[in-house]
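Every protein chain but one is kept in place in this view of the complex.
We call the chains A, B and C, going by the order they appear; numbering starts again at 1 in every chain.
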Amino acid sequence: MLSFTCDYNEGAHPLILERLVAVNLQQEPGYGADGFTASAKARIREACGCPSAEVFLLTGGTQTNSTVIATMLRDYQGVVAATTGHIAVHEAGAVEYTGHKVLTLPSRQGKMCAADLSAFLEGFYADGSFDHMVFPGMVYISFPTEYGTLYSREELSAIYAVCGQYQLPLFVDGARLGYGLTSPACDITLPELAQLCDVFTIGGTKVGALCGEAVVFPSGKAPEHFFTMVKQHGALLAKGRLTGIQFDVLFTDGLYFKIAQNAIDRAMELKALFVSKGYDLFLDSPTNQQFVLLDAAAMARLEGKVAYEVWEKRPDGRSVVRFATSWATTPEQIETLAKLL
Amino acid sequence: MLSFTCDYNEGAHPLILERLVAVNLQQEPGYGADGFTASAKARIREACGCPSAEVFLLTGGTQTNSTVIATMLRDYQGVVAATTGHIAVHEAGAVEYTGHKVLTLPSRQGKMCAADLSAFLEGFYADGSFDHMVFPGMVYISFPTEYGTLYSREELSAIYAVCGQYQLPLFVDGARLGYGLTSPACDITLPELAQLCDVFTIGGTKVGALCGEAVVFPSGKAPEHFFTMVKQHGALLAKGRLTGIQFDVLFTDGLYFKIAQNAIDRAMELKALFVSKGYDLFLDSPTNQQFVLLDAAAMARLEGKVAYEVWEKRPDGRSVVRFATSWATTPEQIETLAKLL
Amino acid sequence: MLSFTCDYNEGAHPLILERLVAVNLQQEPGYGADGFTASAKARIREACGCPSAEVFLLTGGTQTNSTVIATMLRDYQGVVAATTGHIAVHEAGAVEYTGHKVLTLPSRQGKMCAADLSAFLEGFYADGSFDHMVFPGMVYISFPTEYGTLYSREELSAIYAVCGQYQLPLFVDGARLGYGLTSPACDITLPELAQLCDVFTIGGTKVGALCGEAVVFPSGKAPEHFFTMVKQHGALLAKGRLTGIQFDVLFTDGLYFKIAQNAIDRAMELKALFVSKGYDLFLDSPTNQQFVLLDAAAMARLEGKVAYEVWEKRPDGRSVVRFATSWATTPEQIETLAKLL
Partner (left out) sequence: MLSFTCDYNEGAHPLILERLVAVNLQQEPGYGADGFTASAKARIREACGCPSAEVFLLTGGTQTNSTVIATMLRDYQGVVAATTGHIAVHEAGAVEYTGHKVLTLPSRQGKMCAADLSAFLEGFYADGSFDHMVFPGMVYISFPTEYGTLYSREELSAIYAVCGQYQLPLFVDGARLGYGLTSPACDITLPELAQLCDVFTIGGTKVGALCGEAVVFPSGKAPEHFFTMVKQHGALLAKGRLTGIQFDVLFTDGLYFKIAQNAIDRAMELKALFVSKGYDLFLDSPTNQQFVLLDAAAMARLEGKVAYEVWEKRPDGRSVVRFATSWATTPEQIETLAKLL
């Protein structure tokens, strides 16, 4: 059965596997002190245009989010996120498990809006009892969001300006960063993003790696002893080479962006396909996650042939469903789907 | 430079890489619901002789230990370990980070002794103020230990009997399990081990995998909603296939034991080599970690040519050092070392 | 300056102080093993009509809430509360500090509604990805609520029925319980309340004690080793006699209810006063917290003479303010206010 359920249905980009095989018996030290990791970090710093950035390679998304958030917050602080933010919903309370509240703001098609953030922060400090409450300690957004949407440069700058006003670090969760940056709707580059936040991640798991998320502190201001806390969070690989090799390959000759571009191209074909067949979009996503409304007849036609994710059942009988493309999606797969719709 | 610093200096056993390549584009669901993981679990259950065992595949050792311990303890409980236990020393306080104390007992060449455990538990409940103290809630041992030593069947049975008397689950950390079970000094089998504890791990990272630890609840009594708590601990891979494929290969045709045997064979050669050259052993390890006393002259001879780990400097000027072999160590590497000593 | 800012502006009911003085030099064991505490617990059990209830005396409200919630939840669970619930807003993230999320439902004048709760729980389990989310593990309501409102017997029964359907314990925060049970609008008694929840608190701090909250498990099902966890949470007094004596006095000859009745009588006078003077009520509270809308002129008249709490500034220039009465409020104080309005 053909699957569009997510962007982690396949293994890794073949160049990654080739490299894993090629250097397999080369002896390297553990815990990220290997040469591959050093090279990967250097390439990431270069791609970000941040020569003094500190880069760490972790394994998975939830792990990375909770490690970054817990280590950047003080005990009396929580993290501000949109109600639809991944950390607020689908991470099994990993942030709260580390002792911190997720403070939620309205979600505008998956996005936080600078005006909402500003109003929240102003209201917080205007409340006479704020010292009995959880202090906002950082701001979390995802790029692209859980609904595939993107912040424009203007929107992101506005959020970052509010953060600056209240001295709150801005954390950009880039689990699907490649699919955001290569979208035709994206008006910022990776180096520009690095200037508009205090810490961000470059997702590997969903963009061609077997596993791995790079955490980038663009100005080099990682929390003190971050390495030890990564270990404490169970996020330190003994064979750091595994993530080192992968990010090294992904950031050689722009592979990360090339393979992300494939997902975007396929996603745009997929969206055009649905529209041309008369399906309603749930929202107009510019990235690799496409949200469509399917009725029972359509779902019956795809039954057993094409897999996708159902997000919500609507009173009108239709369902909001997600079709995700990835670095591995082929034009042939889109064509197969076209025939079935 | 030739390295004996640890058993995670190389990548993965070639058969694992072959399989990763072969099935790379096969679409599978995420989060461990893939067919490879299902197959791996079945093979592990079979190898353990536990048809009703529950098996989970996590990524790394510290992560696995803290997840298992935190989810099996109640808030008022701590975990009992030898002072040299990995969780007590080298996991950056990961257990305490989850809110639980590590209660330590004397280490007898890395091992906990049933008599010490029994005395501790008896003393605890005899203390009139025990309800102001951390209750012992489970017992942790490593097999092999951090010093390469092994529990005999009799020793392990004795510990398990004490645990049973106080209804404490016994957790066996098998980060190097293969290197224990294939040691000539080992008098228990994997199915026997599975009968002598409540939960144990089968280490992949140090025995031929890129990453991965299998958690086995032999009687099928995993903590309720363990899956969700694995996610909460940041220990759930989106591409569960990565650990699934690796353990599936490792437990096909006894590969796990075959490659572990190589490490043991090389370790015995290495030990014989040191002894024949007149070096003193720090202790007589029957597994892949060998502890030797090197003086300054010997260390100078190896300088820049052979890497190993220094554990301790002694007043007599000699150092306790560790040489580790692995699935990847070759007879040629031992011969090279022989020429340098 | 006359203060209506809260119900903890004064010390303790004189009978409590008398008793503290009378038994001051009587030697008693510590940590709640004293005779006063035993007597207090017996009286509370009797007042609740629950001979097998387990009763614990803690010190403060936030402390009690976080201790009860943390010890009753499993790691993968959170607590469901209204958005205005005290634990969700004004406890400095104490629940999250113990590792648990507060899952919020709409607040209907401070109350949770059974239909919202039912819809939330049904939706949770209908969501295919619920095992990536925080499980609802208990339900928290306050009685009276933070807005002074009360659940009717029917409303409370409906919530408890939903809890029963999903096997979730119901926790009733009774920080102001006396002021709820003695309200003319209240249609349940203390023994009835005890039948409609799994754990509740009887607030002392706000109802005549210097400090102290009684935690009641009506069916005697306190979490195992609750005593030890109370200590772990820093909630165990060495001189348990302090809370023991206070609750013993409060539950002798119905003192708790008599002094709560005074607060209600004064609150009803205060409400009538505001209405008669033409002030708008923010909501019609039947308990000791009254919420009124004051304009700038009214606030100027009271300036420096009467203290109250400002909750919210409204676009129309008026403010939502709270006037609280207590066991200590006198008719003379209400008259003084009347002259100033």
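Couple of notes before you dig in:
In this text, contacts are C-beta pairs under 8 Å (C-beta built on N, C-alpha and C of every residue); 3 or more make two chains touch, one makes a residue touch a chain.
Remember, predicted model here, so these are calculated numbers, not experimental data.
In the complete complex, the residue from C:92, C:138 or C:273 that touches the missing chain is C:92. Among C:239, C:277 or C:314, only C:239 touches the chain left out of the display.
Which of B:128, B:278, B:304 or B:317 touches the hidden chain is settled by the complete complex: it is B:128. Looking at chain B, the residues touching the absent chain are 75-76, 78, 89-93, 96-102, 128-129, 131-134, 309-310.
Residues 31, 70-71, 74-76, 99, 131-133, 135, 224-225, 227-229, 231-232 are the ones on chain A that touch the missing chain. Where chain C meets the chain that is not shown, the touching residues are 1-3, 5-6, 8-12, 14, 17, 20-21, 23-30, 59-64, 66-67, 91-94, 97, 205-206, 210-211, 228-229, 231-239, 241-242, 328.
Criterion: only the chains that are shown with their structure count from here on.
One inter-chain figure worth recording: chain A and chain C are separated by 42 Å, centre to centre, where each centre is the mean of the chain's CA atoms. Averaging Cα coordinates per chain places chain B and chain C 50 Å apart. Looking at chain C, residues 75-76, 99, 131-133 sit in touch with two or more other chains.
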